[in-house]
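For this depiction, one protein chain was excluded, whereas all remaining protein chains were kept in their positions.
Chain nomenclature is as follows: A, B and C, assigned in order of appearance, with residue numbering initiated at 1 for each chain independently.
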């Protein structure tokens, strides 16, 4: 069981990420920010609970879904916005945008834009932590669709052989862009693959903070003790389509609209046409109100700060290819 | 249980492949043929039993170990020798050598020189057979080491999803070149990975003809019935090192010499220093003698035929890049 | 932006590039049931670029989604091609030739050769190239890598008509063909012949005739070059613009014909300068046109950096209409 303080932190981070994302979606719709975010709505609790179970500097290779990964590591909202808006004050000055937010001191190592890269790179990170005796654990977040890349296999096998301190955290939302898992993936549970690497494979409900936290904490203990990697699969819901603006016409039933920025940003309907359950709705309204207090001000302050920053100059495009 | 006729055919093919390989090794040692064969000694029974359970035109992507795959498909010894010797009369006229023997009418489709290619290409072949309703099954032979390539994963997953008529036949000899499976592979049984793709995974003793034949026959029935792929793992022994001439100095104990061409060609010692058991030794000597009758004459005739063929002309090097 | 002039002036049906590709695919699928297309999100969604949108009738039979498994996507195409199908594999971004690197550069390129032509690979790989806003791993123009690879054909349609004609020809080809579809062109329109339309490989097209300078460009750089040519014409400088149409085979004769006339050549491309296609054109001109050239080759290309994400950064790196006008102007001074 997650202690109360931690639970509040997880909920608060997830709520902030959601509210922030909604604001980002608005900024995208007005054209102020380029609309290339993959919305994290529905998956924040799992992401935040997992990171809460790790140390603040445990290295991570994050997934492409949402902003909670960075918020959970206390990266200022302003910084994230500046990356999204290609402004000074972000982490990658227009070169990487929202795909390549980076801050090594916070364990945010960046992302492979081509899916699969994070697995093998994460194995290398874990190898380094092990060899340097840092006591750190590397976590790789990935979607169920990405688990079908060959790199998953190469990394999982070697991580197990070398007992690397690696946590493979699958956010299984049942979709790879427009393709349902049933069409792309031979097993319902990605965790079933763990047996093929002699590592633990655990399925948890991604909306269940205790379950996610517990599984990741156990995996981290195991990894720090030198007992090797774990595969954890959190079943999550992709509430609002693949990208901002995805109307999910590929779902069998027509999407059902909602209200608020989320509705504009995506469809929010299950493949059976039913509205999808939002894990954040389980939070007690009073607690939610309390936790969300001040969020809008923080977000608006970040937006204002972002707006005050200049767009990155074109000279940056020619920098950073090689170490000077 | 394999019927008597089939058993004799399997044994006879395996014995011929061994005897042929020994002769090839001699020709390599005298420099008449370039020495780039990966010796199949120890794995022939598994290879021949597997192919005996399939139809003669079922497509195959063979492995790099030995010549039994082709002999089992009645490719003339002379043809194989000509490919090895870069002479006219082979299948690839010096372009592919022993790595790329090909004869589509016999289901011999060639080989990916880079390991892993055969898995995904095999999936495509199986897809085509399924779609064309040919009733054929594609078999991919591969080593335990190759099972750590990402393509294994991508192909296994999709073959299971699409219920492709595919048999993944792992010849697990415990080695990938100089690297023992314990150092490279997280599971002792490659077949354990089948669960991750919801397909049957069967381990058989590669020296047990009935077991191999039975498993492949069942997998073929399954595949032809539209029930999808299978992973079969035959435990085999690599009797003579990775390549011709491999003295296996990387094994913990010094290699123990034997006699005959095999000894010159490789070490033939287990990692514990004990001599390895040759599965062909289980054959009743009288039966073996009977089956081997005429082999030497056939082999010598093939060698003579090979010698009578001209080395391929250099013009061939500029042909066959594109369809004319 | 200037539209690329059409090849068939009598043709009046105006169609989008993406639609023209779809027409080619649908036409060939109807003609031959062994034509099958697959890739990530090509089914109900119609592909990330919308090329297979509205092709629902083929789903399940000749059109299907794959897992996110690029090695498999290209590898399957190889296996299917060996056994009588005519596969069309879609990669969402042409950067992903490297995600299936072994299958593309080793297997596709060498299988037929290694097996002495006993196995043909009549396969097509379709991919989206170039553009801005997608980041370093989703924005490249990787055609030079393929052009350095013997054994594969490389096709770069610049007009909707060529898109239809080249994709049709690619599907009918018995060799592996890599089709680069430029992201900025999917939405462009132009005249496209109705019904069957096949564009031959290896025939460059003079997109604009002129006497002072030969510009070689394709796809988005061709559009920019045509726009630049208008501006240059207003300044009294008539440039000739050659669209190679296919890079393998490459129509050297057409290039030489033009350069013989103009005496100079400018290559404009959306790829890193070093060993971009322009390098080969430069070397070829040295070898074959040394006597006629009165000015050195110039290359406009991306300086040797990856493609950034921000569009304004991309714009600062990729040759612009202004860059072309300036460089061509200098060359004609």
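Going forward, a contact is a pair of C-beta atoms (placed from the backbone, for glycine too) under 8 Å apart; a residue touches a chain by one contact, two chains touch by 3 or more.
These figures come from a predicted structure and were not determined experimentally.
Judged over the whole assembly, touch between the missing chain and the shown ones holds for A, B, C. Between the chain not shown and the residues C:78, C:144 or C:268, the one that touches is C:144. From the options A:75, A:121, A:147 or A:209, the residue with contact to the chain not on display is A:121. Residue in contact with the omitted chain (choice from B:34, B:76, B:104 or B:245): B:34. Between the chain not shown and the residues C:25, C:125, C:277 or C:332, the one that touches is C:277. Within the complete assembly, residues 59, 91-93, 95-96, 99-100, 102-104, 109-110, 112-114, 116-117, 119-129, 131-132, 138, 150-151, 154-155, 157-158, 161, 316, 319-323 of chain A touch the chain that is not shown.
Touching the omitted chain from chain B are residues 34, 36, 86, 92, 94-97, 99-100, 112-116, 145-146, 148-150, 176-179, 183-185, 249-250, 311-312, 314, 316-318, 321. Across the interface with the omitted chain, chain C contributes residues 95-102, 104-106, 109-110, 113-114, 135-137, 144-145, 147-151, 248, 250, 271-272, 274-283, 285-287, 290, 295-299, 304-306, 308-309.
Simple rule for what comes next: only the chains that are shown with their structure count from here on.
Distances between chain centres, each the mean of the C-alpha atoms, put A farthest from chain B.
Distance from the chain A centre to the chain C centre is 35 Å, each centre being the mean of its Cα atoms. One inter-chain figure worth recording: chain A and chain B are separated by 45 Å, centre to centre, where each centre is the mean of the chain's CA atoms. Shared contact sites, meaning residues of chain C that touch two or more other chains, fall at 66-67, 69, 71. Counting only residues that touch two or more partner chains, chain B has 116, 150-151, 154, 157-158, 161.
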